[in-house]
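Note that one protein chain of the assembly has been removed; the remaining protein chains are unaltered in position.
Labels for the chains are A, B, C and D, by order of writing; each one numbers its residues from 1.
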Amino acid sequence: MRAYILKRFGESLVTVFIVIFAVFMLMRFMPVEGYFTREDFTEMTAEARQVYLQSIGISGNPFGQFGRFLSGLAVGDWGRSITVYPKTPIASIIAEKAGYSLAFGLSAIGISIVFGLALGIAMAQNKDRLVDSLGTLYVVVVRAIPSLIYLFLIQIWVSGILGWPMVFYADVPVSWILPTVSMALPGIAWYAIWLRRFMVDEENKDYIKFAISKGLPRKKVMTGHVLRNAAVPLVQYLPTQILLTIAGSLIIESMYSIPGLGGLLVYAIRQQDNPLVQALVLLFSVLGIFGVFLGDILMVLIDPRIKLEGTSRTGDHV
Amino acid sequence: QDGGSRTVDRYDNTYQVEVKTLNYFLLLDTTAQRVAANTQDHLVEQDRFGRFIPSLAESWTPNADSTVWTFKLRKGQKWVDHTGTPTTYEITADDFVEGFRYVSDPANGIRNISSVRNVIKGLYDYYYTLVDIDGGKIQDKTREAALATFGTVGVKALDAYTVEYTLTQPTPFFLSYLIMDLFYPVEKAFLDAVGPANLGIAKENMLYSGGYYLSDWQRDKLIVMTRNEHNWDKDNITVRSINMQKVSDPTVELQMFMRGELSSALLSAEQAKALEGSPFQDKVYMTDLTSVTFWWHPNYQSPNPEFNAFIRNENFRKALYYGIDHEKFLSLDDQVNPKGLIRSTIIPEDQCFDEKGRDFTDYPGVKEFKDRGNPYNPAKAREYLAKAIAELTDGKGSIRGVTAGPVDMKPIADFSVDGKLPIQMVYVHTTSSKSTTEALLFQAMMKDTFGDDTINVVLGQFVDNAYREAILPLKYDMMWSSFRFAYADPMAQFGRLVTDGGFLNMAVDSSKKTNTLFDKTLYDLVQAAAAETVLSRRYAAFAKVEKHIQDKAYIMPYRAGGGSYTISRMVPYTVPRGGFGVTRFKYKGMIVESQPLTAARVAELRTAFFEEFNKLTAK
Amino acid sequence: MRQKADHGTSPDPIAEPRGPDSGGTLLSADNIVIRFNLRGRTLTAVRRASLKLHAGETLAVVGESGSGKSVLARSFVGMLDKNGRVDEGSISYHGHDLARFTAEQQWLGIRGKRIAMIFQDPMTALNPLKTVGEQIREAAAIHRGMDRSASKLLALDMLTRVGIRDPERRYSQYPHEFSGGMRQRAVIAAAIACGPEILICDEPTTALDVTIQAQILDLIQGLQRDLGMSVLFITHDLGVVARMADRIAVMYAGQVVEEGLSREIFYDPRHPYTWALLASLPQLGVKGEELFAIRGTPPSLFGELKGDAFAPRNPLALRVDFENEPPFFEVSPTHRAKTWLLDPRAPAIEQPDTVRRLKARIATAGHRAGVPHPIGQEASV
Amino acid sequence: MIQEPILSVHNLTVRFGTGRKAFEAVSGVSFDLFEGETLSLVGESGSGKTTIGRAIMRVHPVSTGSIRYRGQEIAAAVGTKDEKLLRQKIQMIFQDPMASLNERAKIDYIVSEGLYNFRLFASEKERRARVENALLEVGLLPEFASRFPHEFSGGQRQRIGIARALVMEPEIIIADEPISALDVSIRAQVINVLNRLKRDKSLSYLFIAHDLSVVRFISDRIAVIHRGHLVELAQAEELFSRPLHPYTRALLSAIPVPDPDAEHNRSLIVYDPSMHRYDSDPPAWSEAYPGHYVLANPAELTTWVANATPEPALSP
Partner (left out) sequence: MKRTVTALPYPARPEDVEAALFVPAPFDAEESERTGYSRYSYWRSTVRTFLKSRSSIVLLVLMISFSVFAFAYPLVSNTDPNEVSLELSDWNKRPGPGAGIFGTDGLGRDIWARTWYGTRTSLTLGLVIALFDVGLGMFMGALWGYVRGIDRVMTEIYNVLTNIPRTVVLVLLSYILQPGFWTIVIAMSSTGWISIARFIRNKVLTIRDAEYNVASRCLGTPLSRIITMNILPFLVSIVIMETALTIPYTIGVEVFLGFIGLGLPVKEVSLGNLINLGKNNFMLYPYQLTAPTVVLAVVTISFYIVGNKFADASDPRNHV
């Protein structure tokens, strides 16, 4: 078990390294003009531009730059933003913003899980009946229509009808509701549809038939066997989902003026804020990759079928 | 309506684009300017008529030829921190010297320095020595040694309460420089404590000398400024707190206003129109014009050979100039009175007054353009175009000296020219819908005036950064841009057009490979005007510059800044007024009511204000 | 906590078990017709099949693949697939007509508690995410209203009964830690945990090796004896049938075509399909000679079958077989067959030679060796 | 006169995986297959029967040992020409009639797949004729060629699988449990087809099965395999009448006999591998009687031979 965790951990590290290296080098393909604003460029002489590039650590051998970046990371220095928040330490930017994204993201995940699972169960239990159709309708609307549209309509209409603020105010609790719920909508659909599918799949399994033939009441079969087994594959994705909430939701954060991490990456790329882009990509890929890693570990823990190398084989023969 | 005239404690408004830094020496966006203008004081400031009045300086005296300016500071003024508590630091003359030392060091990356680089004595040499040291060009001098020579720069503290600026040449309008971000004070002990790089990246990392202090700053969310109860002028700081929310969507902004969450909102023309019939109908009014000027400017070095051949032809430029209906174009912003937005001079009106109080734009040579308004004249335009075509083509539609071939203007555009009419012309714009709409309208107008067999407008779009994508790599034929008027002198505008890297590309710097001084007359005119130090003579000379540029139709101004629909609870004309520096962002003296003002009332206030204003300016 | 609340709540439609009725018949299925909706068409899987299960006996149902053995058996526990239904006929069990049960609720006192069923594939019959012990325990808890510790004790006892050594350890293991044979034992343990009256075994050994198969068969037999159950045993392996069955029902194309005591079917079969079935056994073949084989392929169950369903594949068919469906003819009180050959008007057609020689052949060719094997002992290989 | 084997497997070992995961599915198996004979391989599930078959078909790599076809080594890579020959001469029939036919291809393609691979026909007409022929030979109708596999019953599908092998005109057929998945009434059809083909075309079969009753009927010789090791090999009747290895005896005792009287008196022998003392005295592949081999150490060999019944036991 420990050997397995170490091995998976090592693999994850390698993947993170490749991702960050790839992005680092891609950023170097961007034209240097991007580091200047229009006014600057007019005002600055060629030398001054060079001075500026040097001062933000852009000129020189990209491999050397990468090395410096890594050695900075090693001592916990994420560097400073160069154009998005000039000179502001990146760690402090992230610390400041991640809190918001995390708070909204976690509440949204909570809501998605509770409502998504409830909806999924309801749909599976009433397969091909009204509840199922309504649930499917919801899922279809959420998944097929670009989110921008319905999120926008929710913001304008629902806030108007309920008289809630249109943007988020940290000190007005009701202003949290709409963004959180909006953020949860796709999650609810996701959980509902997969749980429904897994439950329906489970229901056709031989062991469910055997459980029924043992005379277990339907409710017990549903909770004790079907739901339990159907939920297991969903659990695998939970760590990734939780970790990635830190990354925030671009659309919702921008619509509700939530100062989270959501739009920061896009903005940073467009501003060619290399240190910030690198830090964010590093952060997100670490979260994503380690989410997968944790998901795998979690599966090993909850699914007895998954045997790991290095663990002794039990199971005798007749 | 007496209920509507109660003043309120709080002013709520929004900002759309994220403020990057609040380092007040490095104002990168208007939000930061709003914060700096209110949380820091300069030596001088402008009153609500735009007159310079004392601020942290109690009084000042220029010497006879306006080359040395001495300022006497108010005593006993303390820096306050982000809780509004006075610190032990007093605001002294040294703080102004330190502030300037900070901006003069290229390592601090201060961007506006070029506007004073040739104004303050000794600054040019000091600055470039440091640049060369940093760039490795000067090896025999250390940075420390160079920094030690700051004494040669013309900014000195004569005593704790006296600052003296020494200038390179007589500058009667020097006060208008002093309200730029370059002339803020900073407390050295505090700066050393937080480190120069950390100045202004958090509310704790600044001290405040202005009428407000920054009591809250959440990036991408909220900026709150609270009245500084220890400011010398606190009685004139009428609103207790200024709350600025980040809201990027104008639709949301309007909604928030209508729901009473904001004190004022800017509206698009369409939004304004949509309010017709609503309770807000009679509350929408238009803001005054500002010193910002919008113009179309062609690229005189286009990689597109067809356009390049034509744009150097005066008749062609004039054809363009007369071919676009400015009024209709501005209907996008104001369908009722688009004319009111037109600005047809390069230097804005109401900004430069000579010693007799005469406005630069009333000088002969400028006034004719100011009075002309919309130049649109399709017949004339077609005539000019015909002339240009006659001059530049062989009569069978082939453009002389232009060979067919591909034009690589990637990523903006990519096409081939055939060396024949129609002329391909790349008009670039951003991805924003406003900018795109304008581009489409421009295209439609060109087609309307000239038909599509003479000029074919190709639309090219840059994603983000005009400079990186279009202007610097010269991948455009035509675009619009806007210039803010930086200080009270025509050179603020002409300098940027004519000098190195300017839009007209009349570089005289021989090191630059794009050295194409194609109008020696203009260059000489600018040099001559810049050398004049008496305002009236100076203005007369610059008026010739303006006339020359306009006659040749090098650039096509079309709109003044401002002039947006607004709906607001703030009473206009209660705040300081001024077109340059940070004045227009000040909230000092602002009166905010509990109900939006009606347009009628604003109109009354406007009339009253300008009556008074005109009395004051007509000395 | 939840477990407790469920105790004894399963409704019991049979308040007083009345035991086998007059003729010793425990369960009797009459003229059962089962249809499925399949891809827009109707498939009649069982066509008027009748079957009686006597108390304490083992009834084997044999027949070709697809002849409807499983479907018929499943209808006894109300576990037809969703697209299927019992269209006609009745299944009487303790005065109830199981064919008329509609609500899940009605089945609760029967399924698992009185009629238990084990399936063919032990590898998939256990929930891979629950411990084996738990899966045995939960049924007992429900049906016998036991609390957790009591039902656990019962489950441990069941594990011991089916010959699993070290039950304490095995109780908390997961199915993947069990081999195929042990899983089938666990499945059996779960099925008998409530002491059912009837155990339906649907090909319980097909997926197992011969040696293990023999052990499981012994186990089922032993359990039947010990617990006095009736067993309905479905298989198409005649060897297994010979070992297990007291009586045999032969099915073809959804019908029971012959029914009789084990010896009657083996030694005196009357239906041509039964003949063919027995004759095609390789044990009866002569090396180097052609084995008797049933020609052709089973009929399609969509649509009507005219006459005797087996007729097209039966070289001995009469013309009447293509026209009219034969009724049952009684051979003996315990033996009947559904073939026109038993009609007095039919030409006298003899059983094929091979079939007649069955007993003799086996007696001479069979080989027996070894020592008696105590039932239920777990043999490890 | 000693006949040359058509196929000779010597000391075959197949390992799956590497390192700690390595698992030896077949260990040091040797046997010969003679022309025109049926050699059956019986043993419990997972004992390595399929693996041996697939090693001969060269779809599993051989770890050590040799496989010779008519004296020619085929365990390692062979040239293109030999490849073509081998693919033709050695054919396989699969266990699961449902899984061994490509559901999305017509019978025509399925049967002629091998012909296509090596262009074994001169004209389209010839190919079609050969497909029809093969179908007829296994008792199917030529018209079936244009249908898809799912239109057929299990027995028919299995015969299609045989036709697919047959069309290549093979000499050796590896039949991997070709009847295990079929029900009794269909089995006979397939057995008959196999037997008839063997006679008519003098094929050699390596017949893999676990059903000893079928094996006895069809085989000339039988090899018993247990956990990757061959434990016994003899003429079919010899093996049934004189089983030596305890595993063989257990296997034989477990065969159900379709006779109620006999069945009711049957008793079961259980094989316990821990009975062997191979640590101190390793076993060897020894010839107990002529042509009757068993895996035993000398001590065991003596006891087993002593206990062997010379004549078939009478049924009780």
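FYI, a contact is a pair of C-beta atoms (placed from the backbone, for glycine too) under 8 Å apart; a residue touches a chain by one contact, two chains touch by 3 or more.
Just so you know, these numbers come straight off a predicted model, no measurement behind them.
Visitor: Which chains here touch the chain that is missing from view?
Guide: Touch partners of the hidden chain, whole complex considered, are A, B, C, D.
Visitor: If I consider the whole complex, including the chain that's not displayed, which of B:Ile110, B:Leu123, B:Leu254 or B:Met479 touches that chain?
Guide: Considering the complete complex, B:Leu254 is the one touching the chain left out.
Visitor: Of the residues C:Arg100, C:Arg169, C:Arg225 or C:Arg295, which one touches the chain left out of the display?
Guide: C:Arg295
Visitor: Can you work out which residue in D:Gln156, D:Asn195 or D:Ser253 touches the chain that's missing from view?
Guide: Considering all chains, including the one not shown, the answer is D:Gln156.
Visitor: Among A:Phe66, A:Tyr138 or A:Phe152, which residue is in contact with the omitted chain in the full complex?
Guide: Of the candidates A:Phe66, A:Tyr138 or A:Phe152, A:Phe152 is in touch with the missing chain.
Visitor: Just name the one of B:Ala444, B:Ala531, B:Ala600 or B:Leu616 that touches the chain not displayed here.
Guide: B:Ala444
Visitor: Considering the whole complex, not just the chains shown, which residues of chain B touch the missing one?
Guide: With respect to the unshown chain, the touching residues of chain B are 250-251, 254-255, 270-271, 273-274, 325, 328, 331-332, 335, 410-414, 431-433, 436-437, 439-441, 443-445, 448, 459, 461, 463-464, 469.
Visitor: Extract the touching residues of chain D with respect to the undisplayed chain.
Guide: 54, 57, 59, 83-84, 87, 91-92, 94-96, 99-105, 109, 113-114, 116-118, 139-141, 148, 150-153, 156, 161, 164, 168
Visitor: Could you please point out the chain C residues that touch the chain left off the display?
Guide: Considering the whole complex, chain C reaches the absent chain at 33, 35-42, 44, 47-48, 83, 87-88, 295-300, 302, 311-328, 338, 340, 343, 345-347.
One rule holds in what follows: only the chains that are shown with their structure count from here on.
Visitor: What is the distance in Å between the mean C-alpha positions of chain A and chain B?
Guide: 41
Visitor: Determine the centre-to-centre distance between chain A and chain D, using the mean Cα coordinates as centres, and give it in whole Å.
Guide: Between these chains, centre-to-centre, one finds 54 Å.
Visitor: Quick check on chain C: which residues sit in contact with 2+ other chains?
Guide: Correct list: 180, 212, 215, 379-381.
Visitor: Which stretch or stretches of chain C touch chain A in the complex?
Guide: 6, 10, 77, 79, 104, 107-108, 110-113, 116-119, 121, 124-130, 135, 138-139, 142-143, 173-174, 176-182, 185, 187, 190-191, 193-194, 212, 215, 378-381
Visitor: Taking the complex as given, what residues does chain A use to touch chain C?
Guide: 205-218, 220, 224-225, 228-229, 232, 303-305, 307, 314-318
Visitor: Contact residues on chain D for chain C in the complex?
Guide: So the residues of chain D touching chain C come out as 44-45, 152-156, 182-189, 191-192, 195-196, 210-214, 216-218, 240-241, 243, 249-273, 309, 312-316.
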